[in-house]
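Left out: one protein chain. Kept in place: all the others.
Moving on to chain A:
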């Protein structure tokens, strides 16, 4: 069964693992064992739930998008409103969980990587909430693309470090965070933002995000026919999918960005500590990616997704920048909801999927974040 994965060594089928320099292995072992203990401690669970309820604003609504449904004249479309979670995206589910774990482990300094800035903001938020020091690595190019998020992080007391190495985007910010951690793991907790990286991160991030799908199950009268979510590293999608992985009647679609489609256009390799699909040259160099959405601009993907692809459990598709922008505008006009550009990729797939289905069928789309951060960028297009 899919929900039983990973195995004890952190493998989802052949994907995952812990491909890191020896310096980090003990830190990951310590983290895995601390997480295992926390997971089985009712007090930790109660703590996470407390902040989810009273601080994040969970459960987030499941909204029936009536005008969008009418527009496509097909399946009933529901939106899981992660954009209404505190800080405006699903990322906070994970950072609350990880920062509470850090506190339990007695680590007072938190480091994080960020692409669009949503994970950085969510980490800065959790750190402010819990009184922890916060350092966020962000590709220099992204600090310009997402200047507002940089300001938000600073406002909450985080230090933002622009990363100048490599392509100056998310993958390089991740390298830099890992390099920091190699030197600092004794007192520093690395709060990774997606279901990527070495074991136990893909599992831990998935577990914290799986609240999304669990809530959907309770909010739907019957099982949904389709789940749709965007996939960069893949945390909001695995958060929505996980609950339903062992319900074979629920079909799932992961939507990748045109210029950053590791599952569709890449092949398996090792990046950031895990064996998974990635975009690489024929000699194994990691390729630069290009997506209008900074949050999907990543050459790798979580190992669990690689396994779900190879097993045929989830269908992965591709949406271009242009299609995503059209969906961004469409949802704003038809529903009065401005989606994050990342989430707009998931919305864009509805054009192909919804009209094929009939009104007795349902689609749940994860609206992973709100689009305020993207308005400035879209305005000029």
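Quick note on the criterion: contacts are C-beta pairs under 8 Å (C-beta built on N, C-alpha and C of every residue); 3 or more make two chains touch, one makes a residue touch a chain; residues count from 1.
Operating definition for what follows: contacts and distances are computed from a predicted model.
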Protein name as given in UniProt for the chain not displayed, "Tryptophan synthase alpha chain", "Sulfurtransferase", "NADH-quinone oxidoreductase subunit D" or "Cytochrome c": "Tryptophan synthase alpha chain"
Candidate in contact with the missing chain, chosen from A:259, A:273, A:303 or A:369: A:273
Options A:5, A:138, A:178 or A:212, residue touching the unrepresented chain: A:178
Of A:17, A:115 or A:139, the residue in touch with the unshown chain: A:17
Residues of chain A in contact with the chain not shown: 9, 17-27, 29, 165-166, 171-172, 175, 178-179, 182-186, 268-273, 275, 278, 280, 282-286
